[in-house]
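Heads up, the thing below is written out as structure tokens.
Missing here is one protein chain; the remaining ones are kept as they sit in the complex.
A, B and C label the chains in the order they appear, each numbered from 1.
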Amino acid sequence: MKLAILIHCSDKSGIISSVTHFIHQKGGNIVYLDQHVDKEAGIFFMRLESEFENNISLSGFKEEFANGMAKKYGMHWDVHLEDTKPKMGIFVSKYNHCLYDLLSRFNSGELLVDIPFILSNHQNLKYIADQFQIPYYHIPVTKENKESAETKQLDLLRRYEVDFIVLARYMQILSPKLIDAYPQKIINIHHSFLPAFAGAKPYHAAFERGVKIIGATSHYVTADLDAGPIVEQDVTTVSHSHSIKDFIAKGRDLEKIVLSRAVKLHLSRKTIVYNNKTVIFS
Amino acid sequence: MKLAILIHCSDKSGIISSVTHFIHQKGGNIVYLDQHVDKEAGIFFMRLESEFENNISLSGFKEEFANGMAKKYGMHWDVHLEDTKPKMGIFVSKYNHCLYDLLSRFNSGELLVDIPFILSNHQNLKYIADQFQIPYYHIPVTKENKESAETKQLDLLRRYEVDFIVLARYMQILSPKLIDAYPQKIINIHHSFLPAFAGAKPYHAAFERGVKIIGATSHYVTADLDAGPIVEQDVTTVSHSHSIKDFIAKGRDLEKIVLSRAVKLHLSRKTIVYNNKTVIFS
Amino acid sequence: MKLAILIHCSDKSGIISSVTHFIHQKGGNIVYLDQHVDKEAGIFFMRLESEFENNISLSGFKEEFANGMAKKYGMHWDVHLEDTKPKMGIFVSKYNHCLYDLLSRFNSGELLVDIPFILSNHQNLKYIADQFQIPYYHIPVTKENKESAETKQLDLLRRYEVDFIVLARYMQILSPKLIDAYPQKIINIHHSFLPAFAGAKPYHAAFERGVKIIGATSHYVTADLDAGPIVEQDVTTVSHSHSIKDFIAKGRDLEKIVLSRAVKLHLSRKTIVYNNKTVIFS
Partner (left out) sequence: MKLAILIHCSDKSGIISSVTHFIHQKGGNIVYLDQHVDKEAGIFFMRLESEFENNISLSGFKEEFANGMAKKYGMHWDVHLEDTKPKMGIFVSKYNHCLYDLLSRFNSGELLVDIPFILSNHQNLKYIADQFQIPYYHIPVTKENKESAETKQLDLLRRYEVDFIVLARYMQILSPKLIDAYPQKIINIHHSFLPAFAGAKPYHAAFERGVKIIGATSHYVTADLDAGPIVEQDVTTVSHSHSIKDFIAKGRDLEKIVLSRAVKLHLSRKTIVYNNKTVIFS
């Protein structure tokens, strides 16, 4: 049995020693430990993986941890049993590159998830859902039907017990209600190196500004548009010789890779969010 | 004799053919030609280098070009005799890394310039000027003396017949008068990947935002702060494990390399500015 | 009508002027021109694109060019009519990431080709061919049947009139006969930054050597294994914390992007091969 434990709390002396001692007493062998202290903010972070030869009671472990360590240090914490398969909902609009990338990784066994459905405000990508035999729900979104569309989305998410959502170039702004229902569990890909060029048409804005580097950013969605905690970023060079169309084509390759990396980091429980930033244990 | 010719004008049919024909007739051998068309803006750009076995009259060449090609197509153009050494003024404040980098390149023969002086609003870096035996002028800048400081700066620039200015982490905003006197001839290094984090303390802002990539941008100075045409950019990865101090240290390496690249591009006449952007022939 | 013309020959004075004059006389407007001189080798290279308002006779153009320019300067040259769709044969073995990437780009209209078939020495990836409704030919290759397998491959290539071949992680060494039949028309992806780690198991070798950077290289296939002209390379950082499995996963993302870029450069006629190297007009 293998557990991943994520912790953050006010930085104090003795936390590492206490936690590793606790794990050791429970018969666990620590196979990975990484910690970090944000000295500006005075916050301690730790991720550890521990193997247990004899299967222990997970609920018992959690209870004891909660009443001991966690209480003592005022920890935010999470314990995950490895090899559980979360349910990942995918939202798309018309662009197919991120969807194709996610599904081909899924089909290759690279992503340990279930994909109960693909949801879109358009019909365009249904053929890909069909190719990969995944249910496709078309929920159009207009100015008028925003509320009912949101209700349908939430119904779908609940019915399929979706654990987290990937916006694979979904071109609609999510409702606050939906965002609240999935805190730090909605991963978006934005087609610029944020905070530059937030909002609509970032490639056009980048072309206009004459930058020599373009990028893509994957972040957790919050109520502020394109301002959530950044999980992953990457960039590529451009020059005057590239048109907006070239920017878009080069950007596509960034977007799909950056989004997939973020999904994999989230899946392997390597992210902690605090102060609208992330700690990424990689 | 070798000439570099830079041209831009409205895009029309036949420009390349006309210009190359003209050069050929003058006995020139074209050893480099690169052209670009910004189709959005409908502008044609060309850079060519031509060798002439027999030395021709440069003023004659220019006159004929002006009255022929240039008039016909309404060109903005420039002809440069290779191996002339422009005079480069350096402005610094307290940080030494960009200055050291420029001067060590200069001392190695990597930069074909004269450096008549280093100007600073502080005394701190005089020791480096001394190390490299270059005159150092200390012109303090305060709220009160801005105008007189500017006058002194302009006097110095005129006296030494400075051709272009490099702001090697000069932490003062230049006066509009000075900027006007050196259009597209003042190269600044800003310590972020513009347009993200323009203005003061970009590393602090980047840390606060939790970005995974930081950068540096070299640009021509215009009246709008940090908004001039970008010449060169580069980036490096950071993570949660880096403090602001780490950002600054990593950034220093970017800044000096990016600034030097921009200076070399400017020196080798490989930049054309239009619409607040650059064409870089590299 | 739009033509792309690729030229290389011994470097002499007047080539650019002659060619642009010729195009102009034929009524062509040069919309792109890039040239390069390898001064070490004394070779001149040029790529130009020209638009003709009135459709001209392509064969007439070629004949005149051959007897004029080309003879005079001893040119290797090629003229391509834009928007022709070449036939691209894909060879795969068991890894699916490059195949998925190519086919999803193909399906999105990003690659202007026909894909008459996918050929493999294994059955494993037939399901992907089915997903994208492309014929899949299974031609097993063993020590014993090498010759007959090769014959089958060549038959297939001829029957479908394949123009160029992409080895999308095809794990067999091609026969010299096949390589000879497609000179500079077989594009391979090798999973290392060549010339480091040529041959089998490059990720294992990279791990063993303890490198901090891994890469992928796309090159034209020649008789020498992994030693053909390099079209495109890219790299990514690794650390001691990455296992061989991690190298392979990170490498997959490089491989598919690098291969696709090479295919697109080849398709858009932006490559010239000489001295076992490439000139890439980008």
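Rule of thumb we're sticking to: contacts are C-beta pairs under 8 Å (C-beta built on N, C-alpha and C of every residue); 3 or more make two chains touch, one makes a residue touch a chain.
This one's a predicted model, so the numbers in the text were calculated from it and none came from an experiment.
> If the hidden chain were put back, which of A:S10, A:N29 or A:N67 would touch it?
A:N29
> Pick from B:F52, B:W77, B:F132 or B:Y160: which residue touches the chain that isn't shown?
B:F132
> Hey, which chain A residues sit against the chain that's not shown?
Given the touch definition above, chain A has residues 13-14, 16-17, 20-21, 23-24, 29-35, 37, 237 touching the missing chain.
> What residue numbers in chain C mark contact with the hidden partner chain?
Residues of chain C in touch with the missing chain: 36, 38-40, 45, 193-197, 207, 209-213, 215, 229-235, 239-241, 243-244, 275-280, 282.
> What is the set of chain B residues that contact the non-displayed chain in the whole complex?
Here the touching residues of chain B are 96-97, 100-101, 104, 107-108, 110, 131-132, 241, 249, 253, 257, 260, 282.
Assume only the chains that are shown with their structure count from here on.
> How big is the gap, in whole Å, between where the Cα atoms of chain A centre and where those of chain B centre?
Spacing between the chain centres: roughly 41 Å.
> At least two other chains touched by the same residue of chain A: list those residues.
Residue numbers touching two or more other chains: 241, 282.
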